[in-house]
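Heads up, one of the protein chains got dropped from this complex, but the rest are sitting where they should.
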Amino acid sequence: MVSRLDSVSAFLRSERVDVVSPAPTESSGRPREMFQKVLIANRGEIALRIISACQEMGIRTVAVYSEADRDSLHVRFADEEVCIGPAKSAESYLHIPALISAAEITGADAVHPGYGFLAENAHFAEVLNACKVRFIGPSPRAIRLMGDKALARTTMTEAGVPVLPGSDGAVEDAERAEDITKAIGFPVILKAAAGGGGKGMRVVDRIEDLASSFVAAQTEAEAAFGSSEIYVEKYLPKPRHIEIQLMADALGNTVYLGERECSIQRRHQKLLEEAPSPTVDDALRKKMGEVAVKAARAVDYEGAGTVEFLLDENGKFYFMEMNTRIQVEHPVTEMVTGMDLVKDQIRVATGEPLGYAQEDIVIRGASIECRINAEDPVSFLPSPGTIRSFHIPGGPGVRVDTAAHAECVVHPYYDSLIAKLVVHGRDRAEAIARMRRCLRLTVIEGVKTTIPLHLRILDDPEFRAGRYDTRFLERLD
Amino acid sequence: MVSRLDSVSAFLRSERVDVVSPAPTESSGRPREMFQKVLIANRGEIALRIISACQEMGIRTVAVYSEADRDSLHVRFADEEVCIGPAKSAESYLHIPALISAAEITGADAVHPGYGFLAENAHFAEVLNACKVRFIGPSPRAIRLMGDKALARTTMTEAGVPVLPGSDGAVEDAERAEDITKAIGFPVILKAAAGGGGKGMRVVDRIEDLASSFVAAQTEAEAAFGSSEIYVEKYLPKPRHIEIQLMADALGNTVYLGERECSIQRRHQKLLEEAPSPTVDDALRKKMGEVAVKAARAVDYEGAGTVEFLLDENGKFYFMEMNTRIQVEHPVTEMVTGMDLVKDQIRVATGEPLGYAQEDIVIRGASIECRINAEDPVSFLPSPGTIRSFHIPGGPGVRVDTAAHAECVVHPYYDSLIAKLVVHGRDRAEAIARMRRCLRLTVIEGVKTTIPLHLRILDDPEFRAGRYDTRFLERLD
Amino acid sequence: MNLSELKELFDLITERNITEFELERDGVKVKVKKGVVTVNGAETLVENAPVARAEPEASAAVAGVPEPAPLAAPASATLDEGLTVVKSPMVGTFYRQSAPGAEPFAAIGDRIKKGQVLCIIEAMKLMNEIESELQGELVEVFVEDGQPVGFGERLFAIRES
Partner (left out) sequence: MNLSELKELFDLITERNITEFELERDGVKVKVKKGVVTVNGAETLVENAPVARAEPEASAAVAGVPEPAPLAAPASATLDEGLTVVKSPMVGTFYRQSAPGAEPFAAIGDRIKKGQVLCIIEAMKLMNEIESELQGELVEVFVEDGQPVGFGERLFAIRES
């Protein structure tokens, strides 16, 4: 059996921006008609979330699935379904030719990528555009500009968005690092350009340590990543991860829907998010919101997007990156604003105007999301398996987004998110009390979950006081 | 084996109002302390609802259960649990001595009765009071006044609350019925005083038919109920069932939390409720709300309560009855007001003031509740059994209150409510679209449910237009 | 056992949906299993008929749990040969004697007569004397003096005679 799929893939892998990338203005043309059929290039709870939005809008849905997901709820609930490959993501949910073919054979007029998988793949968006299938998300150009760290930094600096002071790329030697450090002030952090996971990373507090730390970082980076390139950045000892939710239509209307506080993370994996942030007041919200809008406008952003900032103890904030998709934690924003981000995302993708302005956005009460992952709550090792018992809590101010159920299998192939437990309270204290009782009234048997860890976080006095930063979880014994 | 329980029961059954009924002012004394431990004299979803409220307030909970409910979630989630008798309600959830003993041996300082069972049993409230256990609800006097149809009618008339014109009790003969009819005008309905279920009931449009209909109704009533007593009431051809939610503290503060439209019912069983009513505008809401407050004040009402009205086509409304408890459909009010009625109910039971005034109540968006019962959707026969698969929907604006789960048994002994599916939308159209998709994304296998019927209701053009009355379901083929 | 007997046996097993079968002639050991066996939450996956399949299974079978065990009658139930459990007929507080400091109504080893008072359960301020419905020897007392008891909770074990 022989196929020409390999050559197709090769064609698709070639980044033929010249051919398919639309001009930034193309998307702001006349309003398109509402989609008839949307293919959901994802699985799990976000696939159900998108099916829900489509059903409420009267749009037919196409589920795609790997062989491992044959019995998944997103397959059951969609109007049509196409098996796109074996369990392995690379051969199914990440396999662009299979997804494009699935859209073609079902006649879908748009694709919603969800989060993860191909959601921030500019090439996928381009190929869809070329096939006259609408990618529900921003333009390939915006994805590309925001997806490249150095490019994004330059673009943001030009747009007047504050970025963390540091070298614009790799630094050749310790002397050059010294020059930069003198300009931005101590402490600084040296990072491997190719790096991640703490390797080739050094925090430097004093000028005397800079040269030796630089060499040590270089050596470590070379050993770990085969590249000794090092860059220098201002080091924030107690940063908070604050992100601004944006929604933009094709006509240039861009509004911010408040912030989310996402500082509770482990190895850059968010675990618990809340809105509003206990540390952001109205004035700071407005300031960050307006900067986020400026960032989005700099790339002619369209659809739902998030600008992530680091906020220091003095209320100064710095652009980290922009996520050009719907995010896992979008429900906390929906809870406090009453908006439906996925429906709006689909609506603006047709070219329809936003329909609301900045002054229409009101933040009410407080919301918290806990990510219930199939993980050992201590070691964080994944805990795939079959869920034996499953019960999720109800009552006022509770929302649970999940594709799990009793007797469903949590596969080792995909991410370990089982359920998003989201609460809303009239204030933060009520939200915390509500989340505690929801975690206690949740039954998930058969796999280990992060529930015990969430209970510990919620009981922590510093968390309850709203005094925490991205290193909170390291300190929580 | 011999016990003196029988004599205890006899004692308890004697309505010793003189001994234990508190004076109406007694309850408005100095604020009590927050309860330490609440016993929940109920089962199913409402027991979980009350456990949720208690846990959020830091109150310990005691579950009581019949032998059939040994594995129920309310038993699992409470801090303590007591088996109070066999499956049959009369020997467990309705058995006052067992409940009082359970409160005594666990040292509970309050009892929440939920809805149904002993929730509107004045005697139960009295015995609890005598045992120094707080009944979370109004005074026995208020329960008694509102529980007796004739007494309630008189009390309301005296308080200036409009009641349906008619005879104040049984009418001796057709001639007297004619006199009354002349005063209130046609059409009228003749009803068996002891009756129910349509037996001994006659609608009369013309004076010529009155005498013969009266005799026919008498004969039917005598045959069906052993009593030929008949009363006469104004007949509303297209009434809507509109009820006003009230919350009152012990200090005399009483507010209304808007209305619920409950006209979708079958044999006086509510099936689908919404808030706000599509037919009630701000002016009518204010008018009905203020009349409801007047009704509550007439009996020194305390806690959560509901005044049910019939609303005719001309915007005139008439007091039907007052439910002196939390209701099944309270979540739609929570959805549009953002309040937590059960927490407030517990709070005011301690003597704490309400903490909000009428002007603080704002109705936002629209909410619908569908009661998912284990019933054949066509014949309405109960469908007990074991639930094989169970999945409830998530997403924005969705709340599901349930004690069901995969592999749980729906018993034939108790009511057939499996889950309350509640949605909130920015407007009624969004709420309807959301409810439709929620019903479609719900999986309940193993028992028949009312889901198909709910889908038919939601698709009905008259329902969608908001034009319906209590006879809607009779007309839906 | 010859081949035709074996064939008959296999046919029988298929027909009866038996999925596991063991036999030991000497010492007489037999072991039989059927379908998906669920005991104490542990399950044994049993494949369907041993027919080769051409395509992937469309969906996994959903297993159910058995109905809850029929509850023992509240009055008494057999514990062991000859042992009968006396259960609480009501919710209340359990007392082994008529007054603090008094002798217990019945001690372990005592001969119990029909109608003899075994204990008192206080409910709603009333002292309810619980009498024995049978005669025999008091073997065990499950609840301590002064403890709360629920409906159907075990109080005593009596060896009937």
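Letters A, B and C name the chains as they come in the text, with residue numbers starting at 1 for each one.
Everything below uses one rule, namely that a contact is a pair of C-beta atoms (placed from the backbone, for glycine too) under 8 Å apart; a residue touches a chain by one contact, two chains touch by 3 or more.
Owing to the predicted nature of the structure, the values given are computational and were not obtained by experimental measurement.
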From A:34, A:83 or A:170, residue that would touch the chain that is not displayed: A:83
Residues of subunit A (touch criterion as defined above) contacting the omitted chain: 1-5, 7-8, 12, 67-68, 70-71, 81-86, 92, 97-98, 100-102, 104-106, 131, 386, 388-389, 407, 409, 445-446
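The rule we apply is simple: only the chains that are shown with their structure count from here on.
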Distance-maximising chain from subunit A - centres being C-alpha averages: C
For subunit A paired with subunit B, centre-to-centre distance based on mean C-alpha positions, whole Å: 45
CA centroid of subunit B to CA centroid of subunit C, Å: 40
Residue numbers of subunit B (touch at least two other chains): 389, 407
Sequence positions of subunit C contacting 2 or more other chains: 62
